[in-house]
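What you see is the complex with one protein chain gone and the rest in place.
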Amino acid sequence: MDCPVVWLYCGGYIMAFNSNIPEGPLKDKWTDHLFNMKLVNPSNKRKYKIIVVGTGLAGGSAAATLAELGYNVEAFSYHESPRRAHSIAAQGGINAAKNYPNDGDSIYRLFYDTIKGGDYRAREANVHRLAEISNNIIDQCVAQGVPFAREYGGLLDNRSFGGAQVSRTFYARGQTGQQLLLGAYSALTRQMKTGNVKFHPRHEMLDLVMVDDKARGIITRNLETGEIKSHAADAVILATGGYGNVFYLSTNAMASNATAAWRAHRKGAYFANPCFTQIHPTCIPVSSEHQSKLTLMSESLRNDGRVWVPKEKGDKRKASEIPENERDYYLERMYPSFGNLVPRDVASRRAKNMCDAGHGVGETGLAVYLDFSDVISRNGQEWVAEKYGNLFDMYKQITGENPYEGPMMIYPAVHYTMGGLWVDYNLMSSIEGLHVLGEANFSDHGANRLGASALMQGLADGYFVIPYTIGNYLASNKLVDIDTNHPAFKDAEDKLKESNDKLFAIKGSRTVDDFHKELGKIMWEYVGMARNKEGLEKALVEIPKLRKEFWKDVKIPGSETELNPELEKAGRLADFLELGELMARDALNREESCGGHFRQEFQTEENEAKRNDADFTFAAAWEYKGENQTPELHKEDLNFEHVKLTTRSYK
Amino acid sequence: MNWLTTFMNSSIGKKFTMGTSGLLLCLFIAQHLVGNMMLFGGEALFNSYVATLSAFKPLVRIIEVIISIIFLSHIISGIRLTLDNKRANSSSYNVNTGSETSSFSSRTMAITGSVVFIFVIMHLSTIWYRFQLVHGSGSYYDIILGDAVGFGNPIYAAFYVVAMILMGVHLKHGFQSAFQTFGVSDSRYKGLIEKMSMIFWLVIPAGFTWIALWFGFIAEAI
Partner (left out) sequence: MQINLKVWRQENRQAIGGYKNYSVSDVSEHMSFFEMLDKLNNELVRKGEDPIAFDHDCREGICGSCGVTINGRAHGPLRGVTSCQLHMRSFKDGDTLVVEPWRAASFPVIKDLVVDRKSFDRIMESGGYVSINTGGTPDANAIPIPKIDADAAFDSATCIGCGACVAICKNSAAMLFVGAKVTQFTKLPQGKVERRERVKNMVAQMDAEGFGSCTNTGACEAECPKEISLTNIATLNKEYLKASLC
């Protein structure tokens, strides 16, 4: 069955829950689909208005490309400029199946690795399309003037990343995300100049507006003046990033949040696989109570760094005093073929196991070493600096220790969310006209994302998928003419003002940060790296309790009509407090271990994740049922026709 | 000529004018110093040097006009730049840390330039005026060393010395800055520019200063 259609009976009418995967052989699906989709006449494009919320890699590339095609685009970001989006922080690189190093890579291999890396919980058709498009992305970015790393012969250089045995990662020192985002941003500014894109900086989307069950606009708050305003359009695109900050401490930027996605969810968009969170193995360990965020040390470091802990439990000697034969290079020992380059979920879990077993290092015992002494003595400090200079500097800046002299200390931290709003093959959510791109959707990474694949997915979605599929949507639907005078907008604006008033009216005693930290602790403890039934059930009690407390006791200073960061944070936290609960519910429901979701009850004797393919080969799409109501689960069955489901082995 | 006005009114265009005129003025002062050195040759040599120059009066007048234009354009664009920059930099910080991030000479260009300007005006209204406009048959040498407006007047000589030191400070930054403005300051030329800069900010002002000190104070003492 190529086209799993699940018909749902909801509220009196039948709603299609259809992944809309095209018919035909895997490798022809996208090509055929491109041909079969309807086109919008070039001269008509101008008449369509498309709202793009979020101008990171996914949203920025989408907005620019749609504008180039002639659509009338309005883009929104809570940032002051598209260049500030969280995508800027991506360090390591972006994958593509170019096979430039001639090491046997191909589109099929990238597809295969991504499906396998995702622990067989992603859609084959989507992932294959992603692999096909990957090569165009590199061409596009180079043409924009993105200064990727090059070899002396002038051609592009590649590095290896976890979960792959080929070198397919293109990079720009440790600042790949920055360079790619600046590329997309430059394309976007070019369209801003032509007027095809109207950009609204410091505008936060706070609600989705639907007319006739189709997404037709949004409500925003101008963060500088507090003005609440409606915007109508023919289609809405959300590219608002991930929700890792539900854990309070994560590698995400401080303002990254789930509000846009969550409010769309409340309006009917299904939220898929919320429990699939990625814990990144190489982050700088937590050092104090006041820590506001965690810093990633790019996974690319695992190319040349070796991970170890002392063999002796509780060994408090300095790293330099521990002789070679008393060190346990545990990843190399356990996984001889992938070694330090096992996928993230495996590396993270192993680090946690080692620390839980008493081998952890540093003051807190919650860290392992990442050692560069071998590569420094082999290739010299300069070589290392050329490749990782900025990461080493960053490490030194944060910890005050020089990683050229001793090993780095690392520990896993929340990094990425594979889950997100459910979308079909065309990147349309369960709400018609609402499309979701980038980290905000759930599409391509299954239960675990491979390194350097998020940038690829974001740009694939924005540059090469949505520009076609949205055309198909617009050409296939006859939309009624509406503007912001439609009562649906007024209604949404009123509700929003009401909820803001409610927040101010609480006048409690605790700050937003207090609550957020507490939520983060619950999430990390019970919905973190290792989960179990008991803990998840506890979370399902604790989170609603905290939510109640929040609505009773939070304190928001200032007023609504000014720049008010506390109000912004409060709105976002209110959503996290609901999303956190859904994550726990999803994790409880998924009685298996797969990828980033590790249930302690389900593991092999060697402590590897044990999947349950018979019962859980599906994407869990949750439907919102109202405040404090249990959401409803819809299952999208995943059909694997090309890849055989096996136990992942990186040994 | 639209492109020219656009260019001249652009920030970089104004800088270009500044740099070009500044460097031409540097050539002028270099040439001027050579002339002044004739003082060491004694009265006869110096007088005949000035007399020879006077023989080419029309040519000298043309050169003088050109130099005046250069000088005026330097000053006018200097004033424009300074005003533009005051406007751009609306308010200042509570703590001023200029000295931690930039050099003294670069921060004082308008001041050092203005002092040099006052000096030049004075210099013209005295020496040049006496040489060129009211000169009868007396000795040029005597005017220069005389008590009226020459080095014989200690106040005059002291101001001369101060002005020359400040000109040195002006050129310490100005000379190499001009090359940065022309975009030729990459590493290939850096060494060369630095050496040439030494000539202009150190050697030449030192030369003028030496003359003033010698004829104003030292020669008299010995």
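A and B are the chain letters, set down in written order, and residue numbers restart from 1 in every chain.
Keep this in mind: a contact is a pair of C-beta atoms (placed from the backbone, for glycine too) under 8 Å apart; a residue touches a chain by one contact, two chains touch by 3 or more.
None of the values given here were measured: they were computed from a predicted structure.
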* Would you indicate which residue among A:144, A:353 or A:373 is in contact with the undisplayed chain? => A:144
* To do: May I ask which residue of A:379, A:509 or A:630 touches the chain that does not appear here?
  => A:509
* Among A:336, A:380 or A:565, choose the residue that contacts the chain missing from this document, as touch is defined above. => A:565
* Structure fact -> Absent-chain interface residues of chain B come out as 3, 6-7, 10-16, 81, 84-85, 87-98, 100-103, 106-107, 109, 173, 177, 180-187
* **chain A residues touching the omitted chain (full complex)** => 61, 64-65, 68, 79-81, 83-86, 88-89, 98, 100, 136, 138-145, 147-156, 172-173, 175, 178-179, 182, 185-187, 189-190, 192-193, 201, 224, 253-255, 287-288, 290-293, 295, 393-394, 397-398, 400, 463-464, 467, 509-511, 513-514, 555, 557-558, 562-563, 565-566
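To be clear about the criterion, only the chains that are shown with their structure count from here on.
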* Roughly how far is chain A from chain B, going centre to centre by Cα mean, in whole Å? -> 63
